[in-house]
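Only one protein chain is missing from this complex, and each of the others stays in its spot.
Letters A and B name the chains as they come in the text, with residue numbers starting at 1 for each one.
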Amino acid sequence: MNKKPVIQFSDFTFRYAAQKHPTLKNINLTIYQGEKVLIIGPSGSGKSTLGNCINGLIPNSYKGTLEGEVMIKGMIPSQESFHKLSKSIGTVLQDTDGQFVGLSVAEDIAFALENDCVPTDELKSRAKEAAEVVGLDHVLKNSPQEVSGGQKQRTSLAGILIDQVDILLFDEPLANLDPATGKNAMELIDRVHKDSGKTVVIIEHRIEDVLHRDVDRIILIDEGEIIADMGPHEMIASDLFARYGIREPLYVTLLKYAGVTITPEMQPGYITTIDLASHKDEVLDWYCNATPAAHIIREQDVIRIADLSFAYTTKTVLDEIDFTIKKGEMLAIVGRNGAGKSTLSMLVCGFESGYQGEIYLTGENAIDKSITERAAIVGYVMQNPNHMITEHLIFDEVALGLRLRNIPEDEIQRRVEKTMEICGIDRFAKWPINALSYGQKKRVTIASILVLEPEIIILDEPTAGQDYRHYTEIMEFLKTLNRDIGITIILITHDMHLMMEYTKRSIVLSEGELVADTDSSDVLTNVDIVEKGSLKETSIYHVAQSIGIDNPKNLVDVFVSHEQRERGQS
Amino acid sequence: MKKLFNYSEADSLIHNLSGVSKLIGFLAMTFTVMLTYDPRVIAVVLVIAVFVFWASGIHLRDLKVVIIYISIFMALNFVMTFLFDPQYGEQLYGTKHVIYSFSARYVLTQEQLLYQLAKISKYAATIPFGLLFFLTTHPSEFASSMNRLGIHYKVAFAFSLTLRYIPDIYSEYMIISKAQQARGLDLSAQQKFGKRVKEYTKMIFPLVMSSLDRIDNIADAMDLRGFAKHKKRTWYNTRKLLRNDKLTIVFTLAVFAGSLMITAFVNHGRFWNPFI
Partner (left out) sequence: MFKFKTKELVATAIGAALFTILFMYVKFPTPVANTQFTTSYGLGAFFAVLFGPIAGALIAFIGHALGDTFLWGSAWWSWVIASGVAGFGFGLAKKRINIESGVFGSKEIITFNVVQTLAHLVAFGLVAPVLDILIYSEPVNLVFTQGLVAFLGNAVSTGVIGTILLMVYAKTRTQEGSLE
């Protein structure tokens, strides 16, 4: 193959004007025509910054100092007009709302061509074609408020495909997508890549989900430097993931627990390629000797929902939901985008009213309780961190709830510092919020609710956009709270690993209906529920199938209890 | 707030007009009524308004709330005008035909009544066109129509973006105010005025900050897709002018011109004076 470089960094260093130290250091990286590359790294490591150097936002939009050289399709971004560059690179940003600028799907897809003064008739036909490629042709007229998160993402993709760019850049395309939609998104990106031969660069934390389809190379960044640049098999067989706090695919962890040494020869990059057959005995051995964790029986109800129905306008969003949550539980609410998970929690917290049915909080009907009264019982960490932040310094933000409750300043100091340390944001205490990455902001909002120590905490997507190290820290912290103080924790999530690992029980919603309320390990291995809830089986399920364990649920249980033991020791 | 102005697609004479001709019609009618004080001209416009309303197939009951609001507003304005300046009619028309005398200052005259009725019908005549324009035109067509009338595409696009983000920012506003209340912010009316302003600012601030973030994001996304690379742009949502469009434009402009003529040559001023 005759390889033509399209993205070339040599000795490239970049420092944001507001920063003292460079965010990217000595980057040497070449990406060739038609390659598909995955960029991974901890939160704040500079992945998005690197992406912005590729698409020209740096130096065109963000101020800072550059050293070294960067060359995109033979152009030097700092010397080229931004518009010329934008003809070669299409970017899909993490924030799908921000880039949906049209009043309807079709208009948004056509946006780039409108700017190019393409006549209206041609606009319409080309927008339709692009929409067909991504499967949106039936919602062309829908307004941004009428499409789901996954459809917004597809709109963005269609919006750059229409312009015949050569390089596609995705910054966390999977954040906030439900597992099945995420899977579809990866399949779609892969199909576009294969069909068109475009160069694809993906920045993502959810590595196993990206590796649902092939990638050519994985690039690992930490603290602004490229640590590794290798094929998926080599990368996964190395110890780099553990060293840099990145989550490896579950089946790899499982094999390691079973005592298998992972080598590149096993082709461990994808669940479809890994050689399980020759390690079947080791896994079976481990499986048969393990003892699943004992079941705890809980007594007291903290939340009881009876026949709850709700609609914002005329369309029913929640339909006769019934369930009970016991004190001290840690459970997950999962389900497809738009299923009503956030709505349900807002009803519980009193953010929305006008529902039918009953909500009981610690045994009392919540109907007459004000938002503030409910907040003393249920703390709600919202999906979008920007919606919660009112102060400009991080310390003050975390302290706000305590201050409004008139707690003495020295106690505030102590509690805030402790919470910030646990959430891994203590070093930012004196930073302004706007210098943080999305993931970092998310941690601030979690801290600002945790610090109030409510009886129940509902976390909406606590780990979206988080790296594995902070994910583990936060989840372990929540688990400690849950175990030691007995706080009930409800997690709304699209992350199947989180649900499997940290929750015993899951409630699955689909289109406003409760389709399952059962053991998490059950949910993930029951094809029917997976289908209805727009979820995705874990790779452990596939391992169980391919080595011939009849009941995959048991393997999941064994895996989780092993994992918890490991965590307990470390 | 999910859908602006509850625009809904329909197949009526008015819905099928292009945005440009509706905008021209709307402006022509609005300016006609703004400039004249002749009840006869206003009556003509009112008749047109009623016809357009009928032709659009929109039901009055859909507009109940708006109509109640407007009626209250107009009644209030009617009373206030009389309270503030009961002799304004006399000054305008130069005569005095007393109908009823409340006190030395408050004397109801035919002149005052004509003036106030003319004013009220002015309001009554402008409102339907604004409403109808928004109810029968797809928001996507606003921007392209404004641009075709000569407004710079950047301004037109800014307007379109405003409409795009109002529902999003509204739900954000609702959520933020709820979240702040949950954290202990008290926005109720019992608070002292000064304190209340402060608390409101606390609530507005995250909305503003997240909006500033949004601005950066949207501007990046637009730049990345080549916004403003040329001196003009085309629009996905724009319609060719058909026969009805041309008729609408000609007719409404003719009404506007006619009203100007009446002002200039018949009334010799903005007022029609039946008293002399």
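Here, a contact is a pair of C-beta atoms (placed from the backbone, for glycine too) under 8 Å apart; a residue touches a chain by one contact, two chains touch by 3 or more.
Keep in mind that what you see is a predicted model, and the values were worked out from it rather than measured.
Colleague: Can you work out which residue in B:Ala10, B:Ile99, B:Leu117 or B:Ile166 touches the chain that's missing from view?
Modeller: Residue touching the absent chain, from the options given: B:Ile166.
Colleague: Per the definition of touch given earlier, which of A:Ala242, A:Ile367, A:Ala435 or A:Ile485 contacts the omitted chain?
Modeller: The missing chain is touched by A:Ala435.
Colleague: In the full complex, which of B:Met80, B:Leu117 or B:Leu149 touches the chain missing from this view?
Modeller: With B:Met80, B:Leu117 or B:Leu149 as choices, the missing chain is touched by B:Met80.
Colleague: Applying the definition given at the start, please give the residues of chain B touching the unseen chain.
Modeller: These residues of chain B touch the chain that is not shown: 5, 30, 34-35, 37, 63, 66, 69-70, 73, 76-77, 80-81, 84-85, 88, 92, 115, 119, 122, 126-127, 129-131, 134, 154-155, 157-166, 169-170, 173, 193, 197-198, 200-201, 204-205, 207-209, 211, 214-216, 218-219, 222-223, 227-228, 270-271.
Colleague: So that we can see where the missing chain sits, which residues of chain A does it touch?
Modeller: 17-21, 392, 431-435
The rule is simple: only the chains that are shown with their structure count from here on.
Colleague: Based only on mean CA positions, could you tell me how far chain A sits from chain B in angstrom?
Modeller: Taking the mean C-alpha position of each chain, the two centres sit 44 Å apart.
Colleague: Would you pull the chain B residues touching chain A in the complex into a rising list?
Modeller: My answer: residues 2-3, 139-140, 160-161, 163-164, 167-168, 172, 174-176, 178-186, 202-203, 205-206, 209-210, 213-214, 217-230, 232-238.
Colleague: Please give the residue numbers of chain A that touch chain B in the complex, ascending.
Modeller: Checking each residue of chain A against chain B gives 55-57, 60-61, 82-83, 86-87, 89-91, 93, 95, 97-99, 101-104, 106-107, 110-120, 123-124, 127, 143-145, 159-160, 163, 312-313, 346, 349-351, 370-372, 374-375, 379-380, 382, 384, 386-390, 400-401, 404-405, 433-434, 448.
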